[in-house]
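Of the protein chains in this complex, one is absent; all others appear in place.
== chain A ==
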Amino acid sequence: MNAGMMNGTIAKLALQALLGRRRFYLLLAFPTLLVGLVALVTALVDGDAAFSVLPNLGYPLVLPLVAILAASSVLGPEVDDGSIVYLLSKPVNRYGVAFSKWLVALAATLVTGALPIFVAGLVTGHTTRSTALLVAAAVAGTAYSALFVAISAVTRHAVIASLMFVLIWEGLLGNLFTGVAWLSIGQWGLRVGHEVSDYLPDVVDLPYAVVASLLVTVVAVWFAGDRLRSFSLRGED
């Protein structure tokens, strides 16, 4: 996987698909609400309450949600309605298609997920903690977007499946069993962010968190490309 895999035309079309659909407004609504909420709490409440919105709501919920929206927007509808054949009936490398679409989903996740978390953090005045969360969100956003692109390439129910991963696996079970942290993208990001500020938890080892994030990203993008290589049109008849 390298920059040579990038297909400008596919990326451009993915971006147009992202911006051209109504889902895009939802993608803007989440970060806007988050920053608004943090600003409001900062104005009304003293102490740490405002910042704590970020590690409790922004990072574990808004970030994966925008990653799901972005990933499913760049690939989901085309796979669902089969119109991706228009892109795939071309001599273009399938791994390049997956890579390019993932890059667009990643960019959207960073801009509408990681960046607003950082901005909201700055509003509360905690610069170092905010930077730590930005790093964590960039790492997690990278792996999330790749994973969700892969899920979009496999199933029509990508949004549901991705939500279940975030809410049930990482959220519910992650809170009940500490061991889940080892298989939680959110925790890996936090561990990398911990290097910037002790405010973030360090449940797993740093090398593990880095390698696991990289591995999930590379394998997920490769897997999405492989699924596209075997993309099948089911006849209506």
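Going forward, contacts are C-beta pairs under 8 Å (C-beta built on N, C-alpha and C of every residue); 3 or more make two chains touch, one makes a residue touch a chain; residues count from 1.
Definition applied: contacts and distances are computed from a predicted model.
Student: Missing chain's UniProt protein name, "PQQ-dependent catabolism-associated CXXCW motif protein", "Fe-S cluster assembly protein SufD", "Cytochrome c oxidase subunit 1" or "ABC transporter ATP-binding protein"?
Tutor: Of the names offered in "PQQ-dependent catabolism-associated CXXCW motif protein", "Fe-S cluster assembly protein SufD", "Cytochrome c oxidase subunit 1" or "ABC transporter ATP-binding protein", the absent chain's UniProt record gives "ABC transporter ATP-binding protein".
Student: Of the residues A:Met6, A:Val85 or A:Ile168, which one touches the chain left out of the display?
Tutor: A:Val85
Student: Kindly note down the residues of chain A that lie in touch with the hidden chain.
Tutor: Counting only chain A, the missing chain is touched by 7-10, 12-13, 16-17, 20, 77-78, 81-83, 85-94, 229-237.
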